[in-house]
Structures are given as C-alpha cells and as structure tokens.
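Shown next, in structure tokens, is the structure this report addresses.
Right, subunit A next:
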Amino acid sequence: MDEPMLMQPEAEISATRVESAEPASGPVVSITGVGKIFGTGEKAVSALEDVSFDVQPGSFVALLGPSGCGKSTLMRLMAGLQPVTSGSIDFEGRSPEQMRKAREFGIVFQQPILFDWRTVQKNVELPLELIGVSKAEARARADEMLSLVGLQDFATKRPWQLSGGMQQRVAIARALAFRPRFLMMDEPFGALDMMTRERMQVELLRIWDSKPDITVTFITHSISEAVLLADRVVVMSARPGRVMKVIDVDLERPRFDDIRQSKEFVDIEGEIRELIYSQEN
Partner candidate 1 sequence: ACGSDDESASAVSDPSAPLEKCDGTKIKFQLSFFPNAQYVALMVAQNRGFFEEAGVDVELVDGGPNISAPAQMGQGLADLGLLQFDETQNANLSGADFVWIGQYYQKSPVLFAAMKDTPFADGADLKGLTTNTNSGDLDPELHALMEQAGVAEDEVEIVPASPSVSDLINGTVDMYQLQRFFHVAEIESLGMSLEEDFNTIDANEAGVALPAHGVVANREFLDANPDAVGCFLAGLIKGVNTVLADPEGAVADVDAMSMEGLATHEQNIVNVQETIKLMSERPDGSPVDPLVIDEEWLADGQEQSLEFGILPEAPDLDTFVDPAPLARAEKLAETLG
Partner candidate 2 sequence: MATVPAPGIVPSGVRRLPFQSSYGLLGVIVAILAVWYVGAFLVHLSDEPFPDAKLPYPHFVVQEFVDNLDMVMSAARVTLTMAVLGFLAGAVIAIGIGVFISQSSWLEAAFMPYLLMAQMIPVIALVPVMQTVFRNPTLTRLLIAGFVTILPVAVSTVRGLKAAPPEARELMESYDASRLQTLRHLLSPSALPLVFTGLRIAAPLSVLGSVLVDLTGGQQGLGYLVLAAQVYGPNFAGLVWVAMVVLAVLGALMAQAVSITERLVAPWDVAVRGEVA
C-alpha cells in the first residue's frame, strides 16, 4: 500500500489548493440516486431518498442538514460500512467496499469510539498497527497528532479519564494519523469550545492544503464552519433525507479565520441559512 504523506509539518500553510480542485479531471466520487431504508415491512424507516451529488478529487465537501436527516447514514454508505438500498456510490469505478478494503478511508465517527483497554496514545496508534506501520513510526505519528489536537500531556491516560471534547479530539488524531486519501468526519468538532474548534479548523485546513489529493467529507451543524472549510456544501432536507441544494463555495484558498468577515462569506452563509429556514415553513 502506498501511504500518502498526509501531513508534512514543513509544508507551507499558504500552499494554494485551488488549482488541484480543477473539475476537468472528473469526480472522484459519484453518488447517484442513493436510497437507504432501515428495517422491513411496517417498521421500515426511510433514511435517505434519491441522494445524488459528485465529489471532485481533492475537494472538501461539507454535509449540512437537520438532526436525523441521514448524514451519518450517508457517510456510512460512502464508507462501505452499510449497503445502499438503492442507487449507487462509485469511486472512479470502484465500490465503497473495495475502497474501504484498500484502506483509503479515515473516518471520524459521531461518537469517539475509543478502546478503554488502550491508553490515549495507543488508541491513536491502533490503525497504524493494523496496517503494519513500524512501532517507532506509529509512535511518532501518534505523538505528532496528539500535539496537534492539544493532548500531548494526556498520551498515557485512559479514555475514561478524558472529558467529552478531549475524547473527540483523540478520535480526530486517530483518523489523521492514519493518513487516508479520503477523510470522512461526522461532526468532529461538535463537542469542542469555540476556541479549540477554530484551532482545529485551521489545523485541518493546513493538513488538507498541504496534501492536494486528500478528499474530505465533513458533516457539521455549523453553517459558518461549512462555508469556511468546504469547496462544496451539500444541504440536506429532513427525513427522508434528500439533497436540497449543492452550493459551491468559491472563496479563495488558503482561508483563514478572518475570511468570515468578508462579504462573499457572509453572502453564502446567508444563502444557506435562508435555504434551511425556507424548508421549515
């Protein structure tokens, strides 16, 4: 397996990303008419209906939508963890399952899912162990990622000794240390305070900028977070989840926090907000 160097500390934060997202090369993921039904018979719940959108190679896609609309479910389908009921998800000819088996995915689940029998550090090292990264390298990567999420002092603690937000950061560190080509994150910053959250956003952008072929799918409830981070925001409607609109965010890269004050930013934010509120009424 070739391991994409997800992160090069020496990489320039200012590396421009925009070119790499050139749409000419065709989508790296095509989601076409995807539906998902849980259960059968009377008790069946339709979680997703006719969901379609494309993801460009190396792009950053944010998923926005009301609670229970099927965002986590969609991520599971894309990751090949569950079969679609209808439609198809296509990674340049390969199925999600094939991609998963090729270890192309790094996933941050909505719950942290840490193993109590491992220290924080060892939790981060877990996926690296699995793919046979050497002990020393795994340790180095884990330490690096723990510093990145601000938990270097907690490396030898056990998960239950951490606060909710700290656990979530361990899960983020674990996914990043894996250096996948596709990063899928389900509300990764949901349990973080604003400041930590902003720091994490910057770090995530920095990592993504530094490595042009990483494609990120990012579930969030924060419109401004979506606009700040994403090339494309997929706005979903409530149950059964459908795609309401796909909005391209053509803000320049690299983006920093102060972009929030820019007119374009506020405009897009407003557009999305309106879209969402229109749905309610």
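The candidates came about this way: all candidates are chains of the complex that A comes from, given by their letters.
Everything that follows uses one rule, which is that contacts are C-beta pairs under 8 Å (C-beta built on N, C-alpha and C of every residue); 3 or more make two chains touch, one makes a residue touch a chain; residues count from 1.
Not measured: the values here are computed from a predicted model.
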| item | value |
| --- | --- |
| Touch assignment for subunit A within the complex, options 1 or 2 | 2 |
| Residues of subunit A that touch candidate 2 when the two form their complex | 76, 79, 81, 100-103, 105-107, 109, 111, 113, 115-117, 126-127, 129-131, 158, 160-161, 178 |
